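A single protein chain has been omitted; all remaining protein chains appear in their positions.
Going in written order, the chains are labelled A, B and C, and every chain counts its residues from 1.
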Amino acid sequence: MDILRGERLKGLAPEAINFISSISHDEPLIKPVIMINQAHMIMLIEYGLVKREYGIECLKALESIPLDLKLDPKLEDVHMNIESLVIKKLGEEIGGQLNLGKSRNDQVATAIRMVLRDYILDIISNLIKLCKTLIQRCEEHLETIMPGYTHLQHAQPVTLAHHLLAYCEALLRDGYRLRDSYKRINLSPMGAAALATTGLNIDRNLVASLLGFDGLIRNSIDAVSSRDFAVEVISNLSLLMMNLSRLAEELILWSTYEFGIVEIPDEYASTSSIMPQKKNAVVAEMIRSKTSIIYGDLIASLSILKSLPYSYNLDLQDLTPRIWNACNIALTSLMVMDGMMKGVKFNVNRLKDLIKNDMLLATDLADYLTQKFGISFRIAHRIIGALVRRAIENGKTLSEVVGDLSKFIEEITGLKVNVPINELKDVLNVEKAVEIRKVIGGPSSFEVIKMMDYYKSEINGLENWVLECKSKLERSFTLLHNKIALLRGVGS
Amino acid sequence: MDILRGERLKGLAPEAINFISSISHDEPLIKPVIMINQAHMIMLIEYGLVKREYGIECLKALESIPLDLKLDPKLEDVHMNIESLVIKKLGEEIGGQLNLGKSRNDQVATAIRMVLRDYILDIISNLIKLCKTLIQRCEEHLETIMPGYTHLQHAQPVTLAHHLLAYCEALLRDGYRLRDSYKRINLSPMGAAALATTGLNIDRNLVASLLGFDGLIRNSIDAVSSRDFAVEVISNLSLLMMNLSRLAEELILWSTYEFGIVEIPDEYASTSSIMPQKKNAVVAEMIRSKTSIIYGDLIASLSILKSLPYSYNLDLQDLTPRIWNACNIALTSLMVMDGMMKGVKFNVNRLKDLIKNDMLLATDLADYLTQKFGISFRIAHRIIGALVRRAIENGKTLSEVVGDLSKFIEEITGLKVNVPINELKDVLNVEKAVEIRKVIGGPSSFEVIKMMDYYKSEINGLENWVLECKSKLERSFTLLHNKIALLRGVGS
Amino acid sequence: MDILRGERLKGLAPEAINFISSISHDEPLIKPVIMINQAHMIMLIEYGLVKREYGIECLKALESIPLDLKLDPKLEDVHMNIESLVIKKLGEEIGGQLNLGKSRNDQVATAIRMVLRDYILDIISNLIKLCKTLIQRCEEHLETIMPGYTHLQHAQPVTLAHHLLAYCEALLRDGYRLRDSYKRINLSPMGAAALATTGLNIDRNLVASLLGFDGLIRNSIDAVSSRDFAVEVISNLSLLMMNLSRLAEELILWSTYEFGIVEIPDEYASTSSIMPQKKNAVVAEMIRSKTSIIYGDLIASLSILKSLPYSYNLDLQDLTPRIWNACNIALTSLMVMDGMMKGVKFNVNRLKDLIKNDMLLATDLADYLTQKFGISFRIAHRIIGALVRRAIENGKTLSEVVGDLSKFIEEITGLKVNVPINELKDVLNVEKAVEIRKVIGGPSSFEVIKMMDYYKSEINGLENWVLECKSKLERSFTLLHNKIALLRGVGS
Partner (left out) sequence: MDILRGERLKGLAPEAINFISSISHDEPLIKPVIMINQAHMIMLIEYGLVKREYGIECLKALESIPLDLKLDPKLEDVHMNIESLVIKKLGEEIGGQLNLGKSRNDQVATAIRMVLRDYILDIISNLIKLCKTLIQRCEEHLETIMPGYTHLQHAQPVTLAHHLLAYCEALLRDGYRLRDSYKRINLSPMGAAALATTGLNIDRNLVASLLGFDGLIRNSIDAVSSRDFAVEVISNLSLLMMNLSRLAEELILWSTYEFGIVEIPDEYASTSSIMPQKKNAVVAEMIRSKTSIIYGDLIASLSILKSLPYSYNLDLQDLTPRIWNACNIALTSLMVMDGMMKGVKFNVNRLKDLIKNDMLLATDLADYLTQKFGISFRIAHRIIGALVRRAIENGKTLSEVVGDLSKFIEEITGLKVNVPINELKDVLNVEKAVEIRKVIGGPSSFEVIKMMDYYKSEINGLENWVLECKSKLERSFTLLHNKIALLRGVGS
């Protein structure tokens, strides 16, 4: 029997059943919905709102529900599935107590938050792993010089470590964004009921604390109407994926025949069904496309919420699978990226070849002129620009034309100076050029080591925070289960 | 054994297997991939590119594959699953012929097009059904006057039929957009192979015609790189859903206690888990949210394709489930909307109440002044504006204050005129106001009937086009199966 | 002369000039770019990297630039405009010093952050204003009962104050999100130069502190490549606008003829060019559409960043106007919403009419049965469902059919009970129904007052934070200007 429509409405049209059912994405909610029912029932018992023995029967029935329960779409959603199961077991007189003083509206908002906070902690943990892997790879390549790119053109020399640490700093911001979101997620809507709380004397704080929440979503209308906490997470994960997509893009570019900077580990590549020579960076490609997918989830979620009058509307139901999808994308992308970064081979010889393109040092040459001859930077820029043009037109390197520098200086400034060739050699020495960049955040190995230490300490702080959150949740769950055990003991 | 990676690459990392597999959304491709393999093999046999008896064995093996085949994610995709199955059955010497002169790249593009063209025809058919239902409901309400809204405020009187026909015209545009897209979908990429065709003497036109295509995607690089044909469809379906979402919104508004214009049929509504009095327009709400979902699919698809270098990249794989999802959303939404529109009850009495708000006729009053006294429209607008303000401030209807009209005219224009009260009664008669709007596309029943006839004939044309497309496809498939039967007969 | 392309490249194609210029949206950057040049030059002087007298000339020239400078698109961007101006004034020998040890890449990232942090503080201040206005309106309507809606259907009674406070809680979350973002915005990229810092001995911390930053973006590649700080803000503003759009939607609905709950103040409405009776909630409509616009800005920004290889690419330039647009939308929307909410009239009589629909109390009736007779909630829900159906079928209110309750109880449960009619009257008293909802976050006036106090204290905290940020910025700027004055004094 349909315990809801019962005496009120005729049956749903067959083609509408799946259309409005949330069953296909309710599976992650099974466990939290059971726990919410347990915490709520404990509260009802403790406050004398249900008969103690009835309540205890309900707690027993809830505990016996398997977490891999197969949900029935005809029962609309996870809430009605679980209530129906308890009623089937205990009869409507006892099992029908379950929904007293609560509603699907507050329950689903609460359950989503419970799943989401676990995802957040899990995602941050995996983000930390990736950061550690990046730092580990940096340690191998403190002195591996590579061309730094702007506009994908050789710009100035940096080191591989310096480059990879840029991702580390970006990923840490992603971690902090998620940590900030956690504060807004871990608040309990329970007790809001349909939208207006209830006339019964329930205790919202007790339920919240048994479920591990740090506080309440206070206003009951807001509690059932809002999903901004979830969209905030999808948005933060979009940014995280965006950052990963940039790293993935670089892996794809760098593994081309033309760049030849990295070799993707076999375990993260595929070949072709027709061209046996192919080794394709398919995992990196999928990180790139998953980024687009999460963008789609973000815009779908925002679009769902736009102009939605208060309070609960079923539209919110279609937002939930976006959350799961976004979390799964981020989580698995971090995992495969970590595995890939662990195994990727950097082709140090190719990098050595690439930095022979000493155009990378044109800025250093200009800086030199400013310091040596007091020429202003803009004029120096122009002199070196002319020198570069000459070199390119003649297919030469900077080192090969640098002998003409005095001549160019004179042509452009009128200044007659004698540029000492041995000093120029030093300026055009790429190793030195890297080492003199000792500014905070720069590529010199000294500075990169300091950066790594800084990031390690940040990572450490984030890691501790995750551990604290987890242990706080566990303490609450222990309390919940102790209360159940105690009641069952008393009840039996 | 992994027939692809074989001697070339080590096995995939476990966490990468699902990450790069398309299996979870390849199920719709099973049938077309089998057909493509069949058509391609027939061509290879006819052109002597494979041994006749080997080819025939392959055709037999292909025919024996069940359409509800369970796909194995370890084999990456539907293509390798089917090839593996044939090889398992026939051995690699015979079964290994299957992929000669083709590639997953052209095959998947072709298969997607085959599924998509069926969806298009199916969606248009359901769109036609909904248009017919709308027209049917119009026929009942040719003379049911209602307030026409702008800015959700009462504007001018229209009829329910007139209003519903607006959706009919919009939906027809959606139908035409899809029909236009069909031209760009029903072209065959087969023969492009990986990207560069093949050195073998294959016949692209033969394969195309056996598979029901109207022509070829000519350039082989374009053939494997492009998905704009699919995004075009997702975009057209987004517009279709957008139109449905507007109708859904009106159903939601109109079924509120406050509007009270419609009653949603029980079969398309739900009640509350806590409030037994509730009857919620949940199906309409889901059409609204599904519109957001399809927007997400659209933007995800566009984002995937942006800046993707030619030719095939695995990113394209993540676009495919967006297509299926968009098509399913549109198809089911049309179905439930059709069911809902068939059953929705229009509360004619409530509409009668609403049009008692004779502010709806303010424009008619202004028009009357222009025609009667040669007052310019802008001045007339101002006069009636003042009259309206007076009415509102005194909580009266227009009819109740219309006696002061002469006074207002004089105040504003200086003109002394005598407005005949009996003529004003006519102007403020809402039935007459509707009937005089005989302009093409207007609400008078005469014009609405003409509109309905026009739409019926348009619908008819669209319906015939669908039938022709379907029969053309069937003729091709008959040819394909006859060729197989003939070869098997000869071969056995 | 083109000081950049100079000797290096031929002139831009005419149609490319505007295509790549950022001038059209660089206006907000003029002031911060001047300040950055000042802070950087002070640092160069203090560290002896430029001649003191040259540096002082540059500082003077920078100070003389008008903040309403008209930018020239041929000079590509604000950076080159300002440098050109200084060079024009001082000659290339002196003015050409300006860009020593910095680049447009770090400069633009820094300037954007400076504008953005001001916007954040301004937006939060306006958000606070709106929250205060909402609370003020709540104080007038602590006891104005209205139907609470779910699925836009009457659900349970709440008060107008309770309803409006839901927006207050949501807006506070928006405020906190922006406050969290501020931490990631107010970090200085200066010193990263093009991407690799510089070989010169510059002091990033000094520049940062003169410009009011709380710290550095450490890694120099990250410093010039990243815009996630900005997209984070656009995303947070999207959520803010989403929340405003829901309030706007309710104002639109509530101001319809049918709902009749509010009257929009004239100052925030418009009439029609043709229908003089119209009063349209156009400001609310525009808040709704602006929400869509900001969504577009968000997705455009995310799409720009996806798969962009490190470090700087010109694509980033197209992100900047999205930031300005998003900030302006949020800021002005908060302002007009505040004005509108201040002036909106709530039609208390209409609300009194609406709550006569005592279906709102069906849940209370069910709750009563559970407490009175120990009937389980699910059975009680069913009993009342049947009662409701009866009432609707006969066009009656709940109060009118409640006499049959005993009969229904017996029919469904077999239980023979006598329901005391006088108790039912109490249950069906909407004022009492509101007052018994004393649960935290519920509608009873007692609880609403507590909520208001809570929000006021939160608002207060946020307000103080804004003031502290502003005063910290001002202290830095004072230092900057003192240093300039000191140098000018010494130099002249």
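Keep in mind that, in the parts below, contacts are C-beta pairs under 8 Å (C-beta built on N, C-alpha and C of every residue); 3 or more make two chains touch, one makes a residue touch a chain.
These numbers were taken from a predicted model, which means no experiment stands behind them.
Q: Looking beyond the chains shown, say which of A:L100, A:A155 or A:V262 touches the absent one.
A: A:A155
Q: Among B:E250, B:E267, B:D338 or B:D358, exactly one should touch the missing chain; which is it?
A: B:E250
Q: Which candidate, C:H141, C:R218, C:R246 or C:R288, sits in contact with the chain we can't see?
A: Touching the chain that is not displayed is residue C:R288.
Q: Which of B:K31, B:K74, B:K89 or B:R177 touches the chain that is not shown?
A: Among B:K31, B:K74, B:K89 or B:R177, only B:R177 touches the chain that is not shown.
Q: Go through chain A and note every residue touching the omitted chain.
A: Residues 147, 150-156, 252-253, 255-260, 271-282, 285, 299, 303, 306-307, 354, 357, 359-360, 362-363, 366, 381-382, 384-385, 387-388, 398 of chain A touch the chain absent from view.
Q: Determine and list the chain C residues touching the chain excluded from the picture.
A: Answer for chain C: residues 4-5, 8-13, 15-16, 18-20, 76, 79-80, 83, 99, 102-105, 193-194, 265-276, 279-280, 282-283, 285-286, 288-293, 295-301, 303-304, 313-319, 322, 332-333, 335-336, 339 touch the chain left out.
Here, only the chains that are shown with their structure count from here on.
Q: Roughly how far apart in rotation are chain A and chain C when fitted on CA atoms, stated in degrees to the nearest 5?
A: So the copies are related by a turn of 180 degrees.
Q: Need the CA-centroid distance for the pair chain B / chain C, whole Å please.
A: Whole-Å distance between the two chain centres: 35.
Q: What is the distance in Å between the mean C-alpha positions of chain A and chain C?
A: For chain A versus chain C, the centre distance works out to 23 Å.
Q: Where the CA atoms of chain A average out and where those of chain B average out, how many Å apart are those spots?
A: 34
Q: Can you tell me which residues of chain B touch two or more of the remaining chains?
A: Residues 271-276, 279-280, 282, 285, 299, 303.
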